Every structure is written in structure tokens, then in C-alpha cells.
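Of the protein chains in this complex, all but one are displayed in their positions.
Now for chain A:
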Amino acid sequence: MTVTAAFFYLFATIAVASGFMVIASRNPVQSVLFLILAFVNAAGLFLMMGAEFLAMILVIVYVGAVAVLFLFVTMMLDVDFAELRQGFLQYLPFGALIGVVFFLELTLVIGAYIIDPGLVRSPAVPIPSPDVMTNTEALGQVLYTRYFYFFQAAGLILLVAMIGAIVLTLRERKGIRRQNISVQNARTAQDVQVRKVPFRQGI
């Protein structure tokens, strides 16, 4: 019990702290790295609740794909984050409003729980109990059978996304040097020059 609690507080503290660092850190690349840390800790929390499938998906999809994409975007785009922060005070009232709404919702949920604990049923309890079946297995039981139709439809949607991305962005550009493997392989030793490059001078 104490071990569970210890792990819970470990994950929860790091998740909240790194969540704070995402918005507090000055360097956007560090922000993304803190975001990844927050995701990993959230995955740990999921794991403790018996939702191991969700935990793995969080790591694979959010850390593996989404956060890395963020990282690429922040590194490649020349966004002036100092300039973005200029309007911080301007948006403060709106942000505060959203904060108040979240706080009220939280109070309502906790208030309802104090009045009648039976009112708030924990949605985290997996439908088949984890002793009978892991929730990955439970998903696998229905994904390709009962939900086969939805699965196929989702596949078609992804196909559309792929075709759409290609249609809208792929274009033939002139003057690009492409790798031509057969030409590379057909080179003989005479075609290749080996030169000694002087240090700090280049060719």
C-alpha cells in the first residue's frame, strides 16, 4: 500500500512539476522535453490504475510521435517565442476565466464525492476485471470482431489523410539532385578522387 502511494506521489509530483515547466521554461525545446516527461509520468499513473493499454499508447503515440513532431516543428520553424510572450498579460484575464471554470468543475466533482461517494462512479475501473483479462486482450476481443466495421472505416479515413497530404503538397521540383543508385554503383575507381583536406581550410 505504501509502495503504491509512494509511486503515485512520485509520478504525480513529477507530472505536475514538469507540466508547470512546460509553460515556465524559456527555451521551447526544453518545453517539449518537459512535455515528454509529463506524458511518461501520466503513463505511469495509468499503469497504476490498471489501464496498461492506455499507458503504452500514451508512450507510443504521444511521446513517440506527437512530441517528436512538436520537437521537429519548434526546431525547424524560426518562431520568435520572446515575441509570442509579449501578449501574455493581454490574455491573462481570459486564461484566469478558464482557470476559474476548471476550479469550479473540480469543486463540483469533489463536492459530489463528499456528499455521496456512490454518486461518482470511478470510470477507471476496466469493464472486465483485470484478473480475468488484461484490457489489451479485452480490446483485442472486440476490435476485429464486433468493431470490425469501425476499424475498416478508420482505415479508410487514414487513407484519405495520406492521399490528401500527397495531393496538396507533393510537387515536382526542378533542379534537385536526386540520388541515383545505379549511377553510383557504376562508378569505377578512376572516377573517384581522394584528396587530403587541410585542417581548418577546406577545399
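By our rule, contacts are C-beta pairs under 8 Å (C-beta built on N, C-alpha and C of every residue); 3 or more make two chains touch, one makes a residue touch a chain; residues count from 1.
Going forward, contacts and distances are computed from a predicted model.
Chemist: Not counting the visible chains, the remaining one has a UniProt entry; which protein name from "histidine kinase", "GTP-binding protein", "NADH-quinone oxidoreductase subunit N" or "Circularly permuted type 2 ATP-grasp protein" does it give?
Modeler: "NADH-quinone oxidoreductase subunit N"
Chemist: Which candidate, A:1, A:76, A:89 or A:168, sits in contact with the chain we can't see?
Modeler: Residue touching the chain left out of view: A:168.
Chemist: Among A:132, A:176 or A:192, exactly one should touch the missing chain; which is it?
Modeler: A:132
Chemist: On chain A, what residues meet the omitted chain?
Modeler: With respect to the unshown chain, the touching residues of chain A are 128, 132-133, 138, 141, 145-150, 152-154, 156-157, 159-161, 163-164, 166-168.
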